[in-house]
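Take a look at the structure below.
The complex appears here without one of its protein chains, the remainder shown in place.
Going by the order they are written in, the chains are A and B; count residues from 1 in each one.
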Amino acid sequence: MGPLIPNGIISGDWNFVIALLLGIAFGFILEASGFSSSRNIVGVFYGYNFVVLRVFFTAVIVAMVGFLYFDYFGWLDLDKIFILPTYLSPMIAGSVIMGFGFVLGGFCPGTSYTAIAIGKIDGLVFSIGLFLGIFIFSEIFPLFKDFYYSGYLGNVTLSDVTGIPAAWFAFAFTIIALAAFWITMLIEKRVRKNIKEYKF
Amino acid sequence: MKKNTITKNRPHYINPYLGGVLLGLLVILTVYITGRGLGASGAVKSAVATTVDVVAPNNAESNPYISKFISDDHSPMYNWLVFESLGIFFGGLLSGILFGRVKKPWVEKSPKITSKTRLIAALAGGILFGIGSQFGRGCSSGAALSGSSTFSLGGVIVMLALFGTGYAIAWLFKKLWI
Partner (left out) sequence: MNRNYFILTVLMLVLATGTLFLKQEPKRKQIKPEDLLYEIIQPTRYVTTDQIARIIIEKDPTLELVDVRDAKSYDQFALPNAINIPTDSLLSPNYQDYFGIPGMKVVFYSNDDILADQAWVLTRRMGINETYVMKGGLNHWIETIIQPKEPPEDAPYTAFEQYQFRKGAQMYFTGAKVDNTSQKKKKVIVKRRKKETAVAGGC
């Protein structure tokens, strides 16, 4: 049955209305979880606030497991959904750059929009930075064109590459995430004892 | 809004695991309806393409990266991710109003640094994130979250490399935060 729009069950005319509604839900969840605050977000790297890890990993394992059940019950055809293509080396390089941006800026694009919404100037400045960054990228793109397209492996999933069924990955991610939740709960308690300046 | 009472209270957030479950269900719903995941940096890319196209149309057409996103039919802003990102903004605003977190513009920062330092770091972070997201084919929501959830190899790579780098370099910028 699903995906609904590619299968023509919902007309493509509704695309932008749906985009807006899904975006509102996304923004609401991000803000309500505390992602509109950069200090909450980067807490994951210093051990005083693991909200990013909790929300992010819970979302990933719920979605992974959910997709498998949706596929099993025939509600969603996993062969028809968009699989992010893999460009090995540029993706690793890009993620390292993003990692620097993450620790410096304290936001990622989606969370910076919610930060603007509640009046954070740092969120606005981060978004301006994003704009400039992508502009700079487009200007230097010819220099990096070959690199940008290198390491292409296609729209592959973990199962395509390893031959291991997706369910095992969902299972492994779940185990890792659940273990991480319990461990970080302990870490957070200990770290917070030693931090006086930050109000939680 | 009742600003006075709210600014004194500490921010009240929903349980992170509840947020995670909701976000996971939202990813499923999004893919179920549209066949693809959520995203955020794509909207800025459209904004860049539009700006370049308006300010310097010749430049836009000759630029091999931007010209990919420009067509004669419609503006690059007429794009799924742009509407979705508008939604993110309004969703954040809605939540901010409901939980009483909307304030006059202010800068959130560690008490150890000045606002100026914070803003410079935010700008630098944004620029790096912007460049990185293009090489990475998406940001933390598009590639890491939606990509990993759909078992994409690239999504998992972005997730691991992004957070791995974060942990590896966090001590360098400790002063910015705590």
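We take it that contacts are C-beta pairs under 8 Å (C-beta built on N, C-alpha and C of every residue); 3 or more make two chains touch, one makes a residue touch a chain.
Not measured: the values here are computed from a predicted model.
Student: Among B:39, B:76 or B:126, single out the residue that touches the unshown chain.
Tutor: Looking across B:39, B:76 or B:126, the contact with the absent chain belongs to B:39.
Student: Touch as defined at the start, partner being the missing chain; which of B:63, B:110, B:141 or B:165 qualifies?
Tutor: B:141
Student: Tell me which stretches of subunit A touch the chain missing from the display.
Tutor: Output for subunit A: 3, 6, 61-62, 65, 68-69, 72, 74, 77, 79-84, 155, 160, 165, 167-168, 170-171, 174-175, 178, 181-182.
Everything that follows uses one rule, which is that only the chains that are shown with their structure count from here on.
Student: Take the average of all CA coordinates in subunit A, do the same for subunit B, and state the distance between these two points in whole angstrom.
Tutor: Here subunit A and subunit B have centroids separated by 9 Å.
Student: For a test of understanding, state which residues of subunit B touch subunit A in their complex under the given definition.
Tutor: 10-11, 13-14, 16-17, 19-38, 40-41, 43-45, 47-49, 51-52, 63-66, 80-81, 83-96, 98-99, 101-112, 118-119, 121-170, 172-174, 176-178
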